[in-house]
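My questions will all concern the structure given below.
Only one protein chain is missing from this complex, and each of the others stays in its spot.
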Amino acid sequence: MSLLEVEDLQVSFSTPDGILRAVRGMSFSVEQGETLGIVGESGSGKSVSTQSIVGLTEGARVSGQARFEGRDLLTMGDRGLRRIRGAEIGMIFQDPLSSLHPHYRVGWQIVEMIRAHEPVSKKQARLRAIELLGLVGIPAPESRVHDYPHQFSGGMRQRAMIAMALALNPKLLIADEPTTALDVTVQAQIITLIKRLQQEFGTAVIMITHDLGVIADIADRVVVMYAGKPMEYADKRTLYHQPHHPYTEGLIGSLPQTGGRGRPLKSIPGMPPSMVQVPRGCAFHPRCGYVMDRCLDAEPPIREVHGGIDHRSACWLPPEAVGRRTDDSALAAQSARRHGGDAVIEPASAAQESTPA
Amino acid sequence: MTRQVAGEPASQVVAEPLLQLTDVVKHFPLRSSGMLAGKREYLRAVDGVSLEVRRGETLGLVGETGCGKSTLARCITRLYELTSGTVSFGSADISRLSARRLRPYRRKMQMVFQDPYGSLNPRRRVGSIIADPFAANGLAKGAERKRKVQELMELVGLNPEHYNRFPAEFSGGQRQRIGLARALALRPEVVVCDEPVSALDVSIQAQIINLLAELQDKLGLTYIFIAHDLSVVRHASDRIAVMYLGRIVEIADTEDLFTRPRHPYTKALLSAAPTPDPDLVNDAERIVLTGEVPSPVRPPSGCRFHPRCPRAQSRCHVEDPVLESKNIDEGDRAVACHFPLADGESMMPELKEPS
Partner (left out) sequence: MTLTPPATAEAAAARVEPAAVDTIEGRSPWQLAFVRLRHDRVAVGSSAVICLIVLLAVLAPVVAHLLGHGPNQQFRTTGLSAEGIPVGPGSTFLFGTDDLGRDVLVRVLYGARISLLVGVVASGLAVVLGVIIGLAAGYFSGAVDTVLSRFMDVVLSLPYLIFAIALVSLLGPSLMVSVAVIAFFSWASVGRIVRGQVLSIKEKEFVEAARSVGAGHLRIMFVDILPNVLAPTIVYATMLIPLSIVFESTLSFLGIGVLPPTATWGNMLSESIAYYRVAWWFVAFPGLALLITTMAFNLLGDCVRDAFDPRGNRLFVAVED
């Protein structure tokens, strides 16, 4: 049994402009001790999908299933969730200032957090807080425990948040863009810290980020989200080297590559759709370079593709068509041929060149 | 004075200095703390920066939060008054010019801002925002102005018919295009881009970076490109200056800097940057700097990087290194370090300080 199993999660909000369907059928699972990366751009629904699982999306309509060790989080109600949140599922966010209360000392907040879930004395809890702050690399934790959040720098606050998230030794840590607001050197410190703690305690991690560099560093398996849906599932090597979905391909192509100076980046044209009016068919089709007739009205299901073990993608391209980005000329030839022809897809030449992992 | 920038092909670009910064200093006075009327404290945002920007190049400026890169950008464009030092445009010192005499130079130096939401006035129509440079300088009236604005919109890839819309109706990437159109209205020679893509999504980032490159070719622009994302800077820049606590610690050609960093800070910064390729991620080579950037109000003595530098020796505590070319270097680069790294040298100090 997986630690967390999410199936067909749907989250929608009602706005003055209509129903905003933030998540439109998200499924994923996290195993004990592994790191699952969820990548996507702003508005892709990557944060909402995890927030809704732990009951942090107020006013949203949530449906689907999210089984944490067999218990369905979506139906257990607020009291049950409160017991799980913090104790069994720890969370860190992009902006630690918004999750640390500005008027209370950092140590006190950790102490309260521990005591809310475990019957320990204040003194024990305090010692634990100091130990935790030391563990996450805050110098002189005995004195810093008395500080207020504003006396911490950005990186230290994120460390304090991690200390708090790990205080009760949770089985799962949800990290929602934990390094986005930080400088690279501090980001490296935090990622190293998360990795170290994960090894030490065997915590499973869901890393939500827009940064493929962070994913390459920390994730084992990756889900790529676009317009509220998962587009591709793969282990990270397959994802980087043999992506199947054109969106993944575009995302990786958008990154400046070493040695690519002076050449234009392969950007994805257009912009993400409004989640109130999601395009018909495949949500990515208006921006897709491989768009075919059937993409316009039939939404592609998630299917197995041939990149690696458990490699799945929601695209009508043939399952063999993985790893196109390694060969630009094949890609150009392929699309030129298609441009003249019709929606019939023959096994493309790129597919033959790709090597299954 | 009336150089036709647009007509010049990019290939003829020569390495003449277009902008020359000499010992630029910008200190912000802090409110004196408490009742004790002690010495007034200053935030030393930029603390002695000298560099030159060559015609037609893209000079990247990287560094972490608070290193002074954005302040430096605003000193160059004279949005801030310098505390000391000079900025010369061509042969003219523009650092002390009055607002009126500065005007002709303002037209040649424009800026693109980081925040696609904050940098456009939400209450004004896009056409009038882009026309701002004309209106402020009393140029191109009436129908001509409208035509020019629409040309600019076309140039940056916006639909010229959306002239009468408001900024709120555009996405982040489109807003950055609007900001770029405004910056290009007066046909500037230098465009200072202050983190132009860091607020954008990856796929949109690439569009804007490509657009910037395309415009540089088309209009023969010189860029000062500020970013904290090293891969973006690497892609966009010809030369890169690395800043730390208000100083430039290293300046070199892009590939030299990335392949053979000399300053320990540069090396640490490069190794900390996430690599978007799982096969290249190598924890063993990652140098995780300890501690955080010290306060620019009271920077450390000697070399400002010494409290975090694994190579620091006693000399580094007292003696401030100057930015100069070292004899280990053949090319056109400079580093401010007493013990610069040789090619491929590891960060840990092997050499002992000569007694």
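Quick notes on this structure:
Going in written order, the chains are labelled A and B, and every chain counts its residues from 1.
Following the convention adopted for this analysis, contacts are C-beta pairs under 8 Å (C-beta built on N, C-alpha and C of every residue); 3 or more make two chains touch, one makes a residue touch a chain.
Since this is a predicted model, take the numbers as computed values, not measurements.
Residue B:106 is the one among B:106, B:145 or B:239 that touches the chain missing from this view.
When you scan B:136, B:297 or B:322 for touch with the missing chain, the hit is B:136.
Residues of chain B that touch the chain left out of view are 74, 77, 79, 99, 102-103, 106-107, 110-111, 113-115, 118-126, 129, 132-133, 135-137, 157-159, 161-166, 168-171, 173-174, 179, 182, 185-186, 207, 211.
To be clear about the criterion, only the chains that are shown with their structure count from here on.
Computed centre separation for the pair chain A/chain B is 31 angstrom, with centres defined by C-alpha atoms. Those residues of chain B that touch chain A in the shared complex are 64-65, 171, 173-174, 201-207, 209-210, 213-214, 228, 230-232, 234-236, 254-255, 258, 268-269, 271-281, 283, 286, 288-289, 291-293.
On chain A, the positions that touch chain B within their shared complex are 41-42, 139, 153-156, 183-189, 191-192, 195, 210-217, 236-237, 240, 250-258, 260-262, 264-269, 271-272, 287.
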